[in-house]
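Here the complex is missing a single protein chain, while all its other protein chains stay put.
The chains carry the letters A, B and C, assigned in the order they are written, with residues numbered from 1 in each.
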Amino acid sequence: MFVAGRSADKIEQVAKTIASKGGSADAVVTETTREEDVIRLFDHAMTPRAGLDSLDLVAYNAGNNRKLDFRELSAELFEDFWRIGCFGGFLVGREAARRLVPLGRGTVLFTGASGSMRGKPGFAHFAAAKAGLRMLAQSMAREFGPQGIHVAHVVIDGGINGDRLRLNRPEIVQERGEDGLLGVDAIAETYWQLYRQPRSAWAQEIDLRPYKENF
Amino acid sequence: MFVAGRSADKIEQVAKTIASKGGSADAVVTETTREEDVIRLFDHAMTPRAGLDSLDLVAYNAGNNRKLDFRELSAELFEDFWRIGCFGGFLVGREAARRLVPLGRGTVLFTGASGSMRGKPGFAHFAAAKAGLRMLAQSMAREFGPQGIHVAHVVIDGGINGDRLRLNRPEIVQERGEDGLLGVDAIAETYWQLYRQPRSAWAQEIDLRPYKENF
Amino acid sequence: MFVAGRSADKIEQVAKTIASKGGSADAVVTETTREEDVIRLFDHAMTPRAGLDSLDLVAYNAGNNRKLDFRELSAELFEDFWRIGCFGGFLVGREAARRLVPLGRGTVLFTGASGSMRGKPGFAHFAAAKAGLRMLAQSMAREFGPQGIHVAHVVIDGGINGDRLRLNRPEIVQERGEDGLLGVDAIAETYWQLYRQPRSAWAQEIDLRPYKENF
Partner (left out) sequence: MFVAGRSADKIEQVAKTIASKGGSADAVVTETTREEDVIRLFDHAMTPRAGLDSLDLVAYNAGNNRKLDFRELSAELFEDFWRIGCFGGFLVGREAARRLVPLGRGTVLFTGASGSMRGKPGFAHFAAAKAGLRMLAQSMAREFGPQGIHVAHVVIDGGINGDRLRLNRPEIVQERGEDGLLGVDAIAETYWQLYRQPRSAWAQEIDLRPYKENF
């Protein structure tokens, strides 16, 4: 398995966790908005290795979110959100298509948000990027599905019960209570089930939210 | 498990198949568009039984489809499609909510179609019913999710590789080839995975189609 | 012009208002959920009259709304909402198609609501009917557009500044302030503009809401 991300610390931590549970993972520092990084990552990941099947699952999960005052929003910030939320997904999706289509199999999963389908005040920058990513996923699904590549878009709607929220906003974790935030393992399980779907019944889009989430 | 349907022959066949695989199923003849039948089915299914957990998964799967000339469509036929495609879902959904909400848990799954989101020529009757069922599922999900009931809508897009198509339109099965139609087991697996989702990450809607399906 | 509705008083009042402004309108008592009433209305309206062009604009505007407890909702009430919200639209839409398609021109407008696209708690009955009406409009548009019939769906999102609200809930009118509710003339103007659209650029769907409305 390959864990790619901007921060060496973070992805090595993930790789170690995987190793500690008996798995095996390579941490590859990657700036997903830089074309050469993405190409290098795929070159590395697709290199045949003794005893290993070739790569066949790609998950694009980059992104962040923040409410911002629209009239104060700088052009740079609007662009940054697009780079990480949409452009990086294009680079990864294109490389995945280039490598997987010739093999006739593989799964490419993109992570969306409620902003993928709806623009709320203060989130134009986020929704514009995420809706773009969703269209990318749809176009890829329609084009590459018949060639054996499963492309799906997972709409993650709600706060994630992970380190970021627990550290920065412990009061939210408290307030929502158990299962009131999206469980990391539960999200991962859905990605895994998407990967496992036989090609006779592929999902293109699924939404996930905690049972208490207002939507 | 309870298998409910209009035709005793069909549902007993299903019950036998389940029994032959080591499961156990009651066939209950039910006209899903008749309120008293649906209530009786739930009365029966919710009766406590030694050694059995109480019912906690309901799947509404009734419906059929047919292209019809809109200008020739009789009021009766338009209504029939709604009765089976939407009204029966209401009766089942309401009974499920009545019985499950007090328990604070349970899963209710509704089967949709591409007509649930889009009206094509010759399918007004079908789309009107299916879109209604989808709204029913959404309303229930929004209302009963926070009370612990998982309500999801599964959009089945494409022909199903089942008896109906194999008997009536063998040429389509031929033409689409292996995995070109929706596999029954693959569909069932997705319903099962929805049932298994922990409440920290519930799906409300998912679409399923064969890899070759144009959409 | 023909004003059709269930209550003779109301529609005669409308006809009088139209006459007082120099127009001319026939009030035709019609139960829109009764097939023979709808057919009779069209028979009447399509009868050639000296000095008058034949009918070429049909607007289906029936319906009401009310929040209802889902678990207490009777089968009869669920059906009633569908009869007025969707089935009556089918009867009117079908008659319109039967009469207008041979002429190769005409406009059919259906009135929707935010419930046409989204099911909220306590509104399953309303959303199921309205989403059905929307699919009916879509199917008709796709089928009859190329035959010269303009079919559009107008999503009315918000309270209407009309008699019903002013009499029953004057506090809302007060609270929203001027232009905070949908103006009747403003709605009518949009219907009029849809009617006026040349066939080289027809709208199929448009939403209308007051500037203050949260959506």
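To be clear about the criterion, a residue touches a chain if its C-beta (ideal position, glycine included) is under 8 Å from a C-beta of that chain, and two chains touch if they have at least 3 such contacts.
From a predicted model like this one, the values you see are computed outputs, not experimental measurements.
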Identify the visible chains that the left-out chain touches across the whole complex.
-> A, C
Touching the absent chain when the full complex is considered, from C:R99, C:K130 or C:H150 = C:H150
Could you tell me which of C:A62, C:V92, C:M135 or C:L182 touches the chain that is not displayed?
-> C:L182
Of the listed residues C:K16, C:K67 or C:K212, which contacts the missing chain in the full complex?
-> C:K212
Which of A:F42, A:Y60, A:F123 or A:Y211 touches the missing chain? It is A:F123
Positions on chain C where the hidden chain makes contact | 142, 145-146, 148, 150, 161, 179-183, 186-187, 189-190, 193, 197-215
Chain not shown, touching residues in chain A | 35, 70-71, 73, 75, 78-79, 82, 86-87, 90-91, 93-94, 97-98, 101, 115, 118-125, 127-140, 142-143
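Everything that follows uses one rule, which is that only the chains that are shown with their structure count from here on.
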Which chain has its Cα centroid closest to the overall Cα centroid?
-> B
Length of the line joining the C-alpha centres of chain A and chain C, rounded to whole Å = 43
Which chain A residues sit where two or more other chains touch them?
-> none
